[in-house]
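Omission of a single protein chain aside, the complex is shown with its protein chains in their original locations.
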Amino acid sequence: MIKRSPASAARDATLTATALVLAALFVLFGAIALVALILRITPSGMSEALRDPVVAQALWLSVRTSLLSSLIIVVFGTPLAALLSTPFRGRAALETLVMLPVVLPPVVGGLALLLAFGRAGLLGRELNFFGLHLPFTTAAVVIAQTFVAAPLYIAVAKGVFTRVDPELLDAASTLHASRAYTFIRVVLPPAMPALAGGLTLAWARALGEFGATITFAGNLPGVTQTMPIAVYMAAQTDLQAAIAIAVILMVLSYGALLAVRHAAGDSGLGL
Amino acid sequence: MLQINVQTALGRFALACDLRVQPGQALALVGASGAGKTSTLRAIAGLLRPQCGRISQDDECWFDSERHIFVPPQGRSCGFVFAEYALFGHLSALENVAFGLRACGSANSFARERARELLERFGVLSLADRKVASLSSGEMQRVAIARALATSPAVLLLDEPLSAIDVERRAPVREALLGHIAQSGAAAVVVTHDPVEAMLFADQLIVLERGTVVQRGSASQLRERPRSSYVAAFSGVNLFTGTAHPEAGGVSVVLINGTPLTVLGSWTGHVAVVIDPDSVVLSKTRPDSSARNCLIGPVMHAFPDGGAVRVSIASSPPIVARVTSQSAADLDIKPGADVVATFKASEMRVH
Partner (left out) sequence: MLSLLLIAQTVLTVFAAASLHNAFPALGKQFEAAHPGVTLRFSFNGSQILEAQLESGAQADVFASADERWMDKAVSAGAVANPVAFASNQLVLVVAQQSNIASPLDLTKPGTKLVLCAQAVPCGAYARRLLAGMDADPAYGPKYSDAVLQNIVSNELDVESVLSKVTLGEADAGIVYRTDALGKTSVRTIALPVLPGTPIAYYVGTVHSSAAPSDATAFVNFVHSSDGQKILAGFGFTAAPQ
């Protein structure tokens, strides 16, 4: 009978211990930052922040813009991801283009949007003709969020669609299902949990978006001042208020992530 | 009638296959793995586009390389049973079977009714609402068969359709399939590398080796005049069909073309009996042994097979024996010489 040598068992234990230590350090690093934030809250600071109309405005603006961005992302991103999962000439180029916002610093992204869709931008005259003035509007906030967050969803969706068993697609075609029918009935349903995870990721990114928003949409309470911008502004004058807003944002995000994880089952973010 | 004549490159060799299947008939496509059997099925279904050739079903042309015609799978009346079932895991068995009809625009209720009928025919109606992922492979295979039949296809393509079902339980499924083929007039092509399945399923066999058809014909034609050692080994399975009636002592007698053979167990009615060539003992005279079955006849041919020889004997029914080259030499086996073949009842398998 061949047994494992004591040396290999010891090596195994060392590797496991090392992995655990590295993981713990990494988690602690992030956790300490969050804990430091929470420890500085005062009850009065929190209640004041919750009653501040500027905070309420920012919260409401952030929630509705991020939800709208997420809706746009899933409606436009899903077919785009489906397209990217099938081979065709120029696919690599299209994919690089779609993923570009991920590597662009957000402020650069905002500047690009401004140069494209601003009043004096590339499409300025055309948009003007239709009465669409984008900078400094809530619509611009949604555009900026969609721009930076869409690639996250599209990457996840594309991964899921590419991993479909080709034999299932074959079977569907022999059962006379068109490509669209196959996509809706065979590919999409089992992909839902993973897609939900990808959308949550995109939503979280949209919620936290700062640089592109302030560059393209500007900063005006009630119109374009989202929660992250409100936190930044508050931090310069009233640290307590900033912490309170930051904590509200954290609770909101974490709550939503938990809810989605619960709904999506144990596949979690499905990544 | 299904007509195929295609040539295409398949990696390391070229596939060149032509075959015809009459409506209501089944054709078995056999060969070693990688010979091009599944590729042929895929070409018929439209999942593979051959480089040249023609595929037509009755007066519908599905593929013609010269006239640049290619009908996609959705437009071909083909049912495909995949070797790995390819069932839709997120749907129930019923929904899987109803899928094809619904994809064609049938009403939900009609599709579900038809699906129930088919599930019942293959003995899996009780699993209708179960998610397919929770089924055993034998159950999944039956659902896959039902699913392929639901749209009443003119051509039925089956890739190892019974492999996951226990040998003793294959008969009813096989009967149901063959019944459906005869009734609906579908032309069926079955891919298998199990000789017994091939012979039980189809009247015509086509043997593919490295993409080329090396022989086609009935099981007995292949057995009598094999053109390659693969064909010889494949067809050299002794498969007899006859009527059985039980006798005392836990045995039954099967009448095959008038010759009685003794088998173990209680069997009645139409049965198929298999005896492995390796279990057949040859001798010059009838031996004094415990073997209950004995056939006498002249040697038709002797085919070398490694260190052994496959001897085909024109007895009634004809039988193939496999003995060592040494034994063959000792017995002076040569065509025309009479020889006695004996085999035990315990070594016969009844289907």
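Points to keep in mind about this one:
Note that the chains are named A and B in the order they appear, and that numbering of residues resets to 1 at the start of each chain.
The working rule: a residue touches a chain if its C-beta (ideal position, glycine included) is under 8 Å from a C-beta of that chain, and two chains touch if they have at least 3 such contacts.
This structure is a prediction, so every number in the text was calculated from the model and none was measured.
One chain is not depicted; across the entire complex it touches A. When the whole complex is considered, the residue among A:Ala120, A:Ile184 or A:Leu258 that touches the unshown chain is A:Ala120.
Taking the complete complex into account, A:Gly218 is the one of A:Gly77, A:Pro101, A:Pro151 or A:Gly218 that touches the chain left out.
In the full complex, subunit A touches the omitted chain through residues 114-115, 118-120, 135-136, 214-215, 217-220, 224-225, 232-233, 235-237, 239.
Rule of thumb we're sticking to: only the chains that are shown with their structure count from here on.
The geometric centre of subunit A is 55 Å away from that of subunit B, both derived from CA atoms.
Subunit B meets subunit A in the complex at residues 42, 45-47, 72-76, 78-80, 82, 84, 86-90, 99-100, 103-104, 147-148, 151.
Residue ranges on subunit A touching subunit B, taken from their complex, read 165, 167-168, 170-178, 181, 185-186, 189-190.
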